[in-house]
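Of the protein chains in this complex, all but one are displayed in their positions.
Our next item is chain A:
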C-alpha cells in the first residue's frame, strides 16, 4: 500500500477504477470498495473525481463515504484486527478480550498503534456466533479466541 500519493496519481487511478465499474447499476459502492482496496482508504482527492465521473455532487459522494463504517478517510495500520463486540461474543467474554487487546496495543477502538503495525476495530458480528468470541485479522477469521490466542494474534501482527 502506497500512502504517499500525489493528487494526479490518485485522480488517474480513480478514473480507471470508475471506468471499470461504470457499466454496473448503482456503481458507487463497488467503486468505493475498489478505491479502498487500491489505496487503503478513500482519500479526499478521490471524492471529486468520482463525483464528476458519475455526475453526482461532491456532497452526495461524501455522504455515502461517511455513512458506511467500512470506508476510511486515512490509511489503516499494516494489519487490521477486528474484534466482535456483539451479543454472542459478549456472552463468551468478548468484552474482557477487547479490554485486553486495547491494553496490549495501548490504543482504543479505531486507533492505530504508534509503530503503525495494528489498527483495532470493533465489528458487530462475523457470523461466528457459535464459536465465540471471534476475531478477524486481515481477513482471516478466528473463533473461540482465548486470551492466549489473542496474545498470539497480536504478536503475529506486530512482527
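Things worth noting here:
As a convention for this text, a residue touches a chain if its C-beta (ideal position, glycine included) is under 8 Å from a C-beta of that chain, and two chains touch if they have at least 3 such contacts; residues count from 1.
Operating definition for what follows: contacts and distances are computed from a predicted model.
Taken from the listed names "Transporter substrate-binding domain-containing protein", "CheC, inhibitor of MCP methylation", "Multiple sugar transport system permease protein" or "NADH-quinone oxidoreductase subunit NuoF", the protein name that UniProt assigns to the chain not shown is "NADH-quinone oxidoreductase subunit NuoF".
Within the whole complex, the absent chain has one touching residue among A:17, A:49, A:89 or A:157, and that is A:89.
The missing chain lies against chain A, touching residues 25-30, 32-33, 60, 63-64, 67-71, 84, 86-92, 123-132, 134, 136, 139-144.
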